[in-house]
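Reviewing the structure listed below.
Every protein chain of the complex appears in place save one, which is left out.
What follows is chain A.
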Amino acid sequence: MGCVPSTAGVKYSPGYEDLVKLASKTTFTVNEVEALYELYKKLSCSIIKDGLIHKEEFQFALFRSSNKKNLFADRVFDLFDIKRNGVIDFGEFVRSLSIFHPNAPESEKIAFAFKLYDLRQTGYIERNELKEMVVALLNESDLYLSDDIVETIVHKTFTQADSKGDGRIDLDEWRDFVKQNPSLLRNMTLPYLKDITMAFPSFIVRSEAEDVDMI
């Protein structure tokens, strides 16, 4: 059903990647990767029926609106699009979501968040990038704060994080900052991923080998 054939079929969608191989490279079990494939099929066929997740389909999945612009969603999409070819294929989908699993290493979550906030990918979070993100959040929330207040709170945070005092936040400083403020990583964990096999049951009939956990 839909534009992507089931894994039981011979033909696979353009974005398909071997499930067992993917499981071995991520925090997911094979069953979980199968469940993710069910989710992926749904997402990748919602607007452009080619079995790949386009930006509009990602936006539609998040906001129920295919043309809603959001800075943070853009960053997430770009980071999921590891090959930077404008679409998210299944392998990229699974690899990226793996970082959001409750059991994923914290170092991966820290690095992902850093890259997300590094808007122009310079390897540092610049002060103007931080301000840009705050302004984006305020716009998105329909909240107005005077420029004075925005400057004040950005300055306060920036000086806390920029321990070396060189005007930008590098990964080491970010890591230290997160250690002092662990709740900053809360977006980087999706508890739903633990129950993914219940939410998206797959209909593949497996032979003898049941849940083969690839560590």
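Convention: contacts are C-beta pairs under 8 Å (C-beta built on N, C-alpha and C of every residue); 3 or more make two chains touch, one makes a residue touch a chain; residues count from 1.
What we mean here is this: contacts and distances are computed from a predicted model.
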{"item": "Undisplayed chain, where the name is taken from the UniProt record, one of \"CBL-interacting protein kinase 6-like\", \"Transcription initiation factor TFIID subunit 13\", \"Dolichol phosphate-mannose biosynthesis regulatory protein\" or \"Histidine-containing phosphotransfer protein\"", "value": "\"CBL-interacting protein kinase 6-like\""}
{"item": "Touch with the omitted chain, as defined above, among A:K21, A:R120 or A:K156", "value": "A:K156"}
{"item": "Contacts of chain A with the absent chain, listed as residue ranges", "value": "39, 43, 46-47, 60-68, 70-76, 100, 116-117, 130, 133-134, 136-137, 140-145, 149, 152-154, 156-157, 160-161, 177, 181, 183-184, 186-187, 190, 192-193, 196, 199"}
